[in-house]
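Right, one structure below, let's go through it.
Coming up: subunit A.
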Amino acid sequence: MSEARRVIRDGLWDNNVVFGQMLGMCPTLATTGSATNGLGMGLATTVVLVCSGVLVSLFRNVIAREVRIAIYVLLMSSIVTLVDMTMNAWMHELHKVLGLFIPLIVVNCAIMGRAEAFASKRTPGIAALDGLMMGIGFTLALMVLGGVREAIGQGTLFADASMLLGERFAFLELRLDDYRGVLLMILPPGGFLALGFLVAARQRMLARARTRASLTNGDAVAGA
Partner candidate 1 sequence: MSTLATGGLRQRPGLLLGAFALGCSALLGAGDLVTRAEIRLRQAEDLRHALDQTLASVPHDNNPADDTVAVDAGNGKTITIYRARQGGEISGVAFNWVGEAGYGGPITLTVGVAHDGRIASVRVLSHSETPGLGDKIDVRKSDWIRAFDGRGLDTGTRWAVRKDGGDFDQFAGATITPRAVVGAVHDSLRFYAAQRERLLAPQAPASAGREGEPAAVPAKGSAS
Partner candidate 2 sequence: MKIFRFRGGIHPEGNKDPTACHPIARLPLPKRLYIPLQQHIGEPAAPEVKVGQHVLKGQRLARHQGSVSAPVHAPTSGTVVAIGDHMAPHPSGLPVQTITLESDGEECWVATEPAVDPFSLSRAEVSARVRDAGIVGLGGAAFPAAVKLDAGNRHPIETLIINGGECEPYLTCDDRLMREGAGYVVEGVRLIASGLGARRTVIAIEDNKPEALEAMRAAAAAHPGITVLRVPSRYPMGSEKQLVSTVTGLEIPAGKLSAEIGVSVHNVGTALAVCRAVRFAKPLVSRVVTMGGGAIRNPRNVVVPIGTPVADLVEFCGGFTVTPSRVLMGGPMMGQVLPGLEAPVVKGTSGIIALTAAEAHAASQRACLHCGRCVDVCPVGLVPLDLAARVRAGRIDDAAELGMGDCLSCGCCAYVCPAHLPLAHLFNYAKGEIAARREAQRKAEDTRKLAEARRLRLAAEIAAKAARRSARSSDNVEIGS
């Protein structure tokens, strides 16, 4: 498997930020009241992940070990602030929805984690790809989580998507009429519950895959 393919697989599934590494729990739980919110938060985080990956990778030969964490923090907080200002200026409606959470991106340890574990050792190109894939993986995870909470919580899917993506995407918005909603799922405890069940489901899938793999291996041994 080439490194690029490995990076893509890692980001989307094997080492998914939320379900694999269990990183970035703060934004994960705080912003996934709806699929749309999850999508927005995920996209903003992706931008930051790619930028920080490229920057850290570019400067990887300059940054001294002793101060690397401080420098990462400087870089990331700057990027986040720039993203915040840019969104406030040119994506104002979206900023009003996500405004509270954008500064929170800086405490998303996934970003620091990728900088330390990946970008600081690789070339900018692959670091950008890693950032992008981790970001997309994060976005997908947040969307799934938000979607589940939203669907159970208030019987909608991608509510207000048009506010984030423009009127053309209004078709995404689904609504179950006459559904009274389970408020708990929208509230913070619902985030924990949904996350717990999703992680459990993923673990079960992995365990099944392992059993299958060991079974086929066993057959091979028996056949030989």
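One rule holds for everything that comes next: contacts are C-beta pairs under 8 Å (C-beta built on N, C-alpha and C of every residue); 3 or more make two chains touch, one makes a residue touch a chain; residues count from 1.
Here is how the candidates were picked: all candidates are chains of the complex that A comes from, given by their letters.
Just so you know, these numbers come straight off a predicted model, no measurement behind them.
The candidate touching subunit A in this complex, chosen from 1 or 2, is 1.
Across the interface of their complex, candidate 1 is touched by residues 61-64, 66-67, 70-71, 74-75, 77-78, 81-82, 85-86, 88-90, 92, 96-97, 181, 183, 187 of subunit A.
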